[in-house]
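One protein chain is absent from this view; the other protein chains keep their places.
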Amino acid sequence: MSTSDTPDATSAKATSAKSTSAKATTSRPTSLPPAGRTPVAQRPHAGLGDRLRLWWDALARPTQWAIGVPFILLIAALPVIRPPLLTTVGTDFGSVMAQFGMVALIAIGLNVVVGQAGLLDLGYVGFYAIGAYTVALLTSPDSPWNLTDDWLSNDWAWLACLPVAIAVTAISGLILGSPTLRLRGDYLAIVTLGFGEIVRLLADNLDSVTGGGRGLSQVAYPRVGVSEEHPNGVFSAGNASGTLNAGVWWFWVSIVLIVIALLVVGNLERSRVGRAWVAIREDEDAAEIMGVPTFRFKLWAFVIGAAIGGISGALYAGQVQFVVPTNFNVINSMLFLCAVVLGGQGNKLGVIVGAFVVVYLPNFFLGRTEIFGIPIDGNEIANYKYLFFGLALVLLMIFRPQGLFPARQKLLTYGRELYVAARAAARKVSGAGDGSGRADAVPAVDVATEGDAR
Amino acid sequence: MRANDPEDVVAGSAHEDAHLAADTATPETLPYDPGGDVEEAVAVDVAEVRPELADPTTVDAIVAPSRDVHVAEGEPLLSMRDVTMQFGGLTALDHVTFDIRRGEILGLIGPNGAGKTTAFNAMTGVYRPTSGTVLFDGEVIGKAARNEITRRGIARTFQNIRLFGEMTALENVVVGTDARHRTSVPGAVFRTRRHRAEERDAIDRGMALLEFVGIGARATERARNLPYGDQRRLEIARALATEPKLLCLDEPAAGFNPAEKESLMGLIRHIRDDGYTVLLIEHDMRLVRGVTDRIVVLEFGRKIADGTPEEVTSDPAVVAAYLGVPDDAAVPDLPEIGGPTTGAAPTTGGTR
C-alpha cells in the first residue's frame, strides 16, 4: 500500500476509493497455511517494544519527524529540567548525561561491529582510547606533539582535532582489522581483547609521548560562550556548577553527534552494506557464496565502528581535559558490550537505551540513602555495578539473548511500502481476533483495512 | 502513488501458483531461535504493493534480465576436465570429465557417497581440484574467491537450507541481487544516484523473483518462519537473484511430497526456459528423469554414465549401481539453516 507518503486526508480518500480493489484481492488465494508461529499481533502479550515499533513504523515520515524532533529536544532538556526522581544525587546529573552521550555513541559504533556484522570486538575501548589520545596528543601542553602553541588556536583546536581523531581511529581499525578479520569469531574476540590491552599498555609505557601513568592534562576544548561568569567558555571543566554546566553542554554536543551517527548508520543499514553485514552475521559462508565480499564488508564494519568510537574518545578527552591510561581498561570494553547486549544487538536505538542503563543506573544509586521511603545504601549498590552487569549479561543470554529491545532491522531503502502493507495485513488478522493486540494509534493504513473488514 | 488497477489484481489471482496449494510440509524453525517476539507479518498482497507483478509476463521479463540468454545453446558452459579430488588418502573424484551445456538441465546423480557433492564443490570453487581443471565459460575456475565465482555466474542452493534466517524473504533475495550491485559505504552514506537506482532495482527484481518461485505473498516474513517448502523456493529465488549463467540446485526436492516435487519440476523447467542453465543434483531418480535433458551418473567418484535420461536409465552399469535401491530410499535432510555445507545426509526420518 502506498499511502505512506501522502498526507492523511488524501490517503483516507484514496484508500476508500481503493477498498473495492482491496476487497477483490482478498478473494485471491493468498492464504498459505499459516506459518509455524503466531504473528505477534495475535499474541496476548506483545512486548512494549514491539507495540512501539508497530506504531512508529506505521506513521508517515513527516509525522515521524514531528514526533522525533520534539522527543530529542525533550531528552536534551532533561539535564536542565532535572526531574526530581530522575536526577542523580551523588553526581551531577549534567555530567551523568554527558557520560551517557559518550557511551551511547560508543554503543552505536560497537553495535555496527557486534550487533550488525556479528563480529565480537572485545577491544573496542582501544579505539576509544586512540580517539581520546589523538586529541590529547595534539592539544595537551604535556605532549611532545602539541600543536596549540604553534599555529593551532586553543579556541578551536578541539574541533580541528575531531576529524583527525576520526581518521586516526578509522585507520587503526583498518590496521587491526586487515590481518585479524580472517579469523573466526571467537579468535577474533581474543585478538581484539589483546589489541585493547596493547593500546592501554602503549599509553602507559610510552612515557615520553603519552606521559605514561601521569597522563596528559589541559586537553583543548571548544572555547565558546566566554563571559565573565565563564572565563573559559561553557565547555570548560571549570563550568561545573549550576544547571547549565559543562556536562550539559557536552551532552548537547554528543546528541548532535549521535543524531549524525544514527543517520549514517541508518543509511548503511538500509543498503547493500547493511544487508551484507546481517548476511555475514547469519551465515558467513552462505553470504560469501551468494556473492557478498565478506572480508571487505567486515573491514568496513570495523573501520566505521572504530571511527565512531574515536569520536566518542575525542568527546571524552575534551570534556575531562585529562586522559590517563587507567580510563581505558579492558573492563570498559565489557561495559560497552553490556550496553549493546542489554539494548539489543543490532537495534541502534535499543543500544542507546542500553547505554543509558549502563551509565545511569550506578549513578542513580550513588549517594542515595532512600528510595520511595525505603532506606538503602546507594553507594554500596553502585559499587556492585559490575556484579549486576555480569549477572544481567548471563541472565540475558540464558533467557533473552536478543536483549531488551530485539532488533528487527530494516534492510531495504525502498521497502517501506512493503512493510506497511505487511503490517496492514497483520492488523487485519488481529482485527478479526481481538483488538488487544493492536497498537494504540490508528494510522492511515488502518483506516483502509478497517474499511475492508466491514 | 502507484496506480492500482482492480482488473490487474483480479488477473493476478489467476496466476496464483498451483504448486503453492501443495504446501503442506510442516514449518521448520531454525535450530537456534532467540525467541524474539518481534513482529511477524502475515501474507502480503503483492498485487497491491507491486501491481505490475500481478502479470506473469512482466515477472518473467524481470526475472530473466537483459543478458545473453538463449545464446550459443548447446555449447559447453562448464567443463569438468579430468578432475580428481583427493582428501588425504580418500579419492572422492577420480578423473571425472563431463560438460554442462548452455540452456540444458543436467542431472548429476549417484548413490550416497558417489562424489556428487564433491563435484559440486569443485565446480563452485569451494574445493580446488587435486588435478584436472574446471572450465567455466571458457575460463578456469581457479583461485578466485567464492564471491567472485558467484559474480562470474555460478549460483547455488544448499542441500541443508542455508537462508539468512533473521532476514525477510525479500531481503534474502535482495542479498542475491546485491552480487551485481556496486554501491559500497560511501554510496550508501550519501545515498548517491547509483545507490538509489540499485535499491529500486533490488526491490523490483526481488519481488519479481519471489513471485516467480511462488512465494511473493511471503515477502516480508522472516525466512526462519517460512514453511519448509517455501524456504527451499526462497533459496532458488536467492540464487537466481545473482543473475547466474549456471544455477546449481543441490537436492532441491529433499523433504518434498510428490505433489510438491511435481510443482518443483515445473519451476525448474520454467527457469530453464527463461534461459538459465541448470545443474540438478538429486537422489530421486524419478524427479531427475522427469525434468532433466541429460544425466551424468557418478559412482565411487567415477563417472559411469552420461546421456539422455532414457539412455542412462537403461544403462546396465547404472541399473547395477542403483539395484535394490528404490527411488525414494534416498532420505531427505532435515532443513537446517547454518548447518554444514556438505556431509552425508543424516539417516533419520523420511517422507513416506
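Of note:
Order of writing sets the labels: A and B. Residues in every chain begin at 1.
In the analysis below, a contact is a pair of C-beta atoms (placed from the backbone, for glycine too) under 8 Å apart; a residue touches a chain by one contact, two chains touch by 3 or more.
By definition in this document, contacts and distances are computed from a predicted model.
For the chain that is left out, the UniProt protein name among "Copper chaperone PCu(A)C", "Mono/diheme cytochrome c family protein", "MxaL protein" or "Amino acid/amide ABC transporter membrane protein 1 (HAAT family)" is "Amino acid/amide ABC transporter membrane protein 1 (HAAT family)". Of the candidate positions A:212, A:225, A:238 or A:266, contact with the unshown chain belongs to A:212. The chain not shown here is touched by just one of A:243, A:369 or A:383, and that residue is A:383. Residue-wise, the contact with the chain that is not shown comes from A:284, picked out of A:50, A:269 or A:284.
With the whole complex as reference, residues 118, 120, 122, 179-180, 182-187, 189-191, 193-195, 197-198, 201-202, 204-209, 212-214, 284-285, 326, 330, 334, 337, 341, 383-384, 386-387, 389-394, 396-398, 401 of chain A touch the missing chain.
Just so we're on the same page, only the chains that are shown with their structure count from here on.
With each centre defined as the average position of its C-alpha atoms, the distance from chain A to chain B rounds to 38 Å. Residue ranges on chain B touching chain A, taken from their complex, read 1-2, 4-6, 9-10, 12-13, 16, 20-21, 23-24, 26-29, 34-45, 47-49, 124, 126, 145-147, 150-151, 155-156, 158, 162-168, 170-171, 174-176, 178-181, 183-185, 187-189, 191, 195-196, 198-200, 202-203, 207, 217-221, 225-227, 230, 238-239, 242, 337-338, 341. The residues of chain A lying in touch with chain B in their complex are 1-3, 5-6, 14, 18, 20-22, 24-25, 27-41, 43, 45-47, 50, 53-54, 264, 267-268, 270-276, 278-279, 281-283, 285-294, 296, 300, 304, 400-402, 406-408, 411-415, 417-419, 421-423, 425-426, 428-429.
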